[in-house]
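Inspection log for the structure reproduced underneath, given as structure tokens.
For chain A:
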Amino acid sequence: MANLTQSTASRLARRIGDRGPVREFLMFSLTGELYGVELTRIKEILSPPPITVVPRAPREVIGVCSVRGLLVTVLDLRRRLSLEERPLTRRARILLGAAESGEVIGLLVDEVRHVVRLAAGEIEAAASALGGDVAEFVMGIGRPSGEFLILLDLQAIVSG
Partner candidate 1 sequence: MPRILIVEDSVSMRTFVRSALESDPRSATGIDVVEASSGFEALRLLPRGPYDLVITDINMPDINGLELISFIRKSELHRETPVLIISTQSSERDRARGLLLGANGYLTKPFSPEALQSEAWRFLSGTRAEAKPHG
Partner candidate 2 sequence: MAELSDKAREEFFSEAQEIIETLSRNLLSLDASIKSGASDPSLINEAFRAVHTLKGLSGLFGAVRLGALSHRLEDVLDDLRLGRIEFGQDVLDVLFAAVEAYTRILQAEKANSDDELDVEGLFTELERIGAGAAEHQSPVAEYELDPGLLAVLTEYEEHRLRANIDLQMQLYRLRVQFDLSTIDKALEEIKERAKRHGEIITYLPTGEATSADTIELDLLMASRDDLATLVGSLGADNVVIEEIPRRARRSVGAGTMPPRHQTSIGRADSVALQRELDKGGLETTSSLRSLTQTVRVDIRKLDHLMNIVGELAIVRSAFGRMAEKLRGEGQRKLAAELLRMHRNFDRRLGEMQDGILEVRMVPLGQVFDRLARVVRQISREVGKEIRLVITGAETEIDKLIVEELSDPLMHMIRNAIDHGIELGQRRVEVGKPLAGTIALNAFQKGNHVMIEVEDDGRGIDLAGLTEKAISLGKLTRNEASELSRDEVLALIFLPGLSTRELVDDVSGRGVGMDVVKTNIGKLGGVIDVHSETGIGTKMTITLPITLAIVSALMIQAGKHTLAIPLSSVSEAIAFDEAAVRMVDGREVITLRGQTLPLCRLDRLLNLEAAPDSMSRRRFVVVAALGQRRLGLVVDFLYGQEDIVIKPLGKSLADVRGFAGATELGDQRVGLVLDAASLIEEVLAGVEAPRTLERRHG
């Protein structure tokens, strides 16, 4: 039901010319695909420091690392989204976000691209962009300048 309303709304919006509030998204790549996360949700972007593996931790937890004295749990976003894992290059980065509990979580991504701006009206629903089991992490689809961007809900990912 919501999908219908949203695409109708976006069509209407484009016709009228008012796209709604503009938000900024950080674009990054995972397994060759492009993803985006709302910029305001990201506390920091950093090169991965040495990560200590935590034995017997859940699969998507790579381990822990220290960011200026703060202990951060690092998740592998590819595992979280059940994507194929390619070897990491030196362009890999960690995005820091805060979970509902206040815990700071780091997300490991293949490469960070740039920031794009999308108006609310430009975000389409993504009923079947990814598999059903990760639908809760997907906020919608964006197409800045022709690129196809899957927008993720950072809050849901780090709190899940």
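Heads up, the rule we're going with is that contacts are C-beta pairs under 8 Å (C-beta built on N, C-alpha and C of every residue); 3 or more make two chains touch, one makes a residue touch a chain; residues count from 1.
Behind the choice of candidates: all candidates are chains of the complex that A comes from, given by their letters.
Model, not experiment: these values are computed from the prediction.
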Selected neighbour of chain A [touch, this complex] from 1 or 2: 2
Would you mind writing out the residues of chain A in touch with candidate 2 in their complex? 49-58, 61, 64-66, 69, 71-73, 75, 99, 101, 103-105
